[in-house]
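Have a look at the structure below before the remarks.
With one protein chain withheld, the remaining protein chains of the complex are depicted in position.
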Amino acid sequence: MNKPLQSKSTTGSYLIDPPGLKSWLFTLDHKRIGLMFLVLVSMALALGAFFALLIRTELTLPGPTIVSEPSTYNRLFTLHGAVMIFLFVIPVIPATFGNFALPMMLGARDVAFPRLNLASLYFYVIGLVFFLLVLIFGGIDTGWTFYPPYSTSTVTPVILAVVGAFILGFSSIFTGINFLVTIHTMRPTGMGWFRMPLFLWGLYGTAVIQVLATPVLAITLLLLAAERLLGIGIFDPKMGGDPILFQHFFWFYSHPAVYIMILPAMGVISEVVSVFSRKHIFGYKFIAYSSLAIALLGFLVWGHHMFTSGQSQLVGMIFSALTFTVAIPSAIKVFNWLATMYKGSIGLAPPMCFALNFIFLFGIGGLTGLFLGSLATDIHVHDTSFVVAHFHYTMAGGVLMAFLAGLYYWWPKMTGRMYNLVWGQVSAWMILIGFNLTYFPQFIIGSRGMPRRYYDYTRLLEVNPEFTFYQIISTVGGFTLVGGLVLVAFILLRSLFVGAKAPDNPWGSGTLEWQCNSPAPHENTPAPDDVGDCYDYNDLEFDEQTKGYVMKQ
Amino acid sequence: MTESHPSDEKPNDGGCKAPHVAHHFDSAQQQYDSAKLGMWIFLLTEVLFFSGLFCFYAVYRANNPQVFVDGHHFLNTPLGAFNTVVLIFSSLTMALAVRAAQLDRNRSVVCLLAVTILCGLTFMVVKGVEYKQKWDHHMVPGQTRIAHWFSDENTQSPPKKFQPDVQYVREHLEEAGHADLDDEELAQRIDNLRSYMGIYFALTGLHALHVIIGVGVLCVVLIMAIRGRFGSHRFTPVDMTGLYWHLVDLIWIYVFPLLYLIP
Amino acid sequence: MNNSSPSPQSASSGSDAALAHVVDIRVLLGVFAVLMVLTTITVSVSYFDFGALNLFVAISVATMKAALVALYFMHLRYDNLFYAFVLLVGVAFLGLFLSITMLDSVEYHPGVEAWQERTQ
Partner (left out) sequence: MISFAGLPLAQSGGFWLPDSATNSPAMDPVFYLILGICSFFFLLVVGLMVFFVVHYRRRPGVVPQKTASHNMLLELTWTFIPLVIVGAIFYQGFTAYIRMQTPPPNCYDLRVSARQWAWQFIYPNGHIDENLHVPVGEPIRLTMTSEDVIHGLWIPALRVKMDIVPGRYTSTWFRADKVGTYNLLCTEYCGDEHSDMLATVEVHTREDYDAWLKDAGNYLKTLPPAEAGKVLYQRRGCFQCHSVDGTAGTGPSFKGIYGETHDMADGTTAVVDDNYIRQSILEPQAKVRSGFQPVMATYQGLVSDDDITALIEYIKTLK
């Protein structure tokens, strides 16, 4: 039962209260920190997408096209990967929507440690600066994975990038600690664990991974830097070290890290699917537990990145078996979302369009993961464009779609403005089509013989003349996809100037953050004594006057 | 700590909270519990941070046991044992400081924190003596490079070599019962020592960094104690620093036998 | 997990109740004495060679010491069980990381040894 809140906040919008630049720079308000993160990660996304377009354009035709040197191309794909992973997909949803919505969804006044939260923002900025320095000093060419001994012998500024990633790790850990503690100690009296919105379960699972895995990345990067600077004999075989050990260390973080990326994305989709179907989410507990299951199982599968690396066969088999178990909780979520839509009243506003895109693209991404988890097939497709396509379907098709769904969903609450819904739908179609054109051909060329991280495929054409055709399709798709992203940016920025004033609850959501004014007031409204079921929409009805949902009289 | 804007100070529910309870908490207990849970999760990240080094130690030891037999002869066990005692004693004084803070004994808090800081400094001095010995015999991986960073020479950075004092290594290995090593075998063993010294400096170095950070935080807490900021209901900073300091002790409890004691 | 998390309302009545347990000073001093004894033991046994047992003895003694520090100095014995759970999760993940990585490297080590023999 949703009960109207007793008192609306008396403070002004968080955007203008308190006023002034200084109040923004030193703010402890989670909503402002979330909004600043949104600006920063969007910049990182733009930078990463720019590199992606250069890579795609280069690969369109065989031979050098716009990038004349392989060394430049290698720097491009490394920077694309590093920027997208460390600066975009890992922080994006927890740092923006997590920060913005988590305390409000809990009915708390702020996260448990607001200063730590601000520190997280500034560590992100410092990390960003380090990556920009890498760019200024000519870029690195190790791939985002920093495998030694290449990374200990290349002449590019690896240390700068390593330090940057190290600092971003702190940012991530701070967010994780904050969310864990906030969810544990600051839930209101009426909200038990299984009354929390599912987005919070996603964030909880993410935070668990962030605090457990990120420190291992930190030590790995420190050791890599020490190896490169001093030769301490850990990873470089010339000094008596073991390069496979680095891969274990690296993937112990970096595999769970993909769940850092996808869990909050799934949380967003759980919210959106339920709200826009006007149906209670189906199988709440299964979805909640599957978030925890993914978080924990995610730690047991890192070796599937190493099936052909020289890892022992025994360990390969163990990891393959464990890898398949992690497919189950993801499958459960997808089935539950479908069951939620069953017999609903499905409204196709932009957030829902992107949620549907998510199910479509993540479906392909998740299912093609079966090829990579299975030992025999992984031998063939490992390190090919097939893998590139797979992780773009999960990471971009998953996280980016959920980011856009969440952005369209929370935008009215963040900015107090409505955007053009029809153009929002157009952007969803454009991105869906562009995405599939870009990455589907890469499955085909990958399994047919196209390795990843290849600057030029001229010499492969003799055996595989069809590659050129697929690469052209892929590039056309790439430009469509980025065009779609630009359209999204245009629609949303335009709404800031000409958008209608947003109602308090434009979508009819039951979670607490929609019970306050839009844009959210500076002071969060504390939760009522009886929080009720946030997926119960019976009490809400559409009000023609405000164009939003209100409590039934 | 960053500036807090005015509205942060406004108590939200009519001033029934104690003044040190931040605006977003309902009660002092909630604030204390949050801080403590946050601290424990932070300690969890510290455990996993060191796990990488312990993992490397285990892997390297399992595959090259001989290197560890050789290597531990180069460490000074009495100094390590002394440092262990110092660190455990500092843990005791830290625990006592927390207790004193809980019981409103502010002067005891100040004294006990000061002793803890002194122990931390003693630990660092002893560690410095050990490092100096290693440095004098060129036992630091990449030593020529480090020396080059601190010299005024404007030449190209030298290669990352490990070239310890051969005579010194030979003497130590003879003490350990390897009297008749020919030159080739000695060179091989010296080469293998690089990874051992690598793990030694990585483990003790990162631990020492934690001690330094701990001492720094303790100094801040000490100043707060001198200014009388603590009492039976507001001792969170002492308690949290204590937890951190105990963890640093806890890690050393493992590092010491693994590096210094096991032959 | 619901019950083990610190409850927000347990002391909302005011700030009169103590925030946490105060450890008896005799317990702290006693623990310190035991830690010193254990340190003496572990140092003195290191002068004798027990072969494969060396590692076992050293780790066992260290674990006993660590447990004492965690239980009494870090108040785990008196605190919410959830904190102990957090610490144990850390140890468990360390174990997971270490055991699988070690299993693998021991498995593939013959390939490294063969190479070392050939090049030396």
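To keep things simple, chains are lettered A, B and C as they appear, and every chain counts its residues starting from 1.
Basically, a contact is a pair of C-beta atoms (placed from the backbone, for glycine too) under 8 Å apart; a residue touches a chain by one contact, two chains touch by 3 or more.
Quick caveat: nothing in here was measured; it's all calculated off a predicted structure.
Of the chains displayed, those contacted by the omitted chain across the entire assembly are A, C.
Considering the full assembly, A:379 is the residue among A:16, A:66, A:379 or A:422 that touches the omitted chain. Considering A:26, A:324, A:423 or A:490, the position touching the chain not shown turns out to be A:324 (whole complex). Those residues of chain A that touch the chain absent from the view are 61, 70-71, 74, 141, 143, 147, 149-150, 153-155, 237-238, 241-244, 277-286, 308-310, 313, 316-317, 320-321, 324-325, 327-328, 331-332, 334-336, 338-339, 341-348, 356, 359-360, 363-364, 367-368, 370-371, 373-380, 382-384, 444, 447-449, 451-457, 459-461, 463-470, 472, 535, 537. Panel shows chain C; residues 108, 111-112, 114-115 of it touch the chain omitted from the view.
Just so we're on the same page, only the chains that are shown with their structure count from here on.
Centre-to-centre, using mean CA coordinates, chain A is 35 Å away from chain B. Centre-to-centre separation of chain B and chain C, using mean CA positions: 16 Å. Residue numbers of chain A whose C-beta contacts span two or more other chains: 184-186, 212, 216, 242, 245, 249. In chain C, the residues that touch at least two other chains are 5-6, 8-9, 89-90, 93, 97, 101, 105, 112. Residues of chain A touching chain B in their complex: 11, 17-18, 23, 26-28, 103, 108-116, 118, 173, 176-178, 180-182, 184-186, 211-216, 218-220, 222-223, 226, 229-234, 239-242, 245, 249, 522-523, 526. For chain B in complex with chain C, the touching residues are 16, 18, 21, 26-30, 32-34, 36-37, 40-41, 43-44, 47-48, 51-52, 54-55, 58-59, 62-63, 77, 81, 84-85, 88-89, 91-92, 94-96, 99, 102-103, 188, 232-233, 235, 239, 242-243, 246-247, 249-250, 253-254, 256-258, 260-263. Note for the complex: chain C touches chain A at residues 1-2, 5-6, 8-9, 89-90, 93, 96-97, 100-101, 103-105, 107-108, 111-112.
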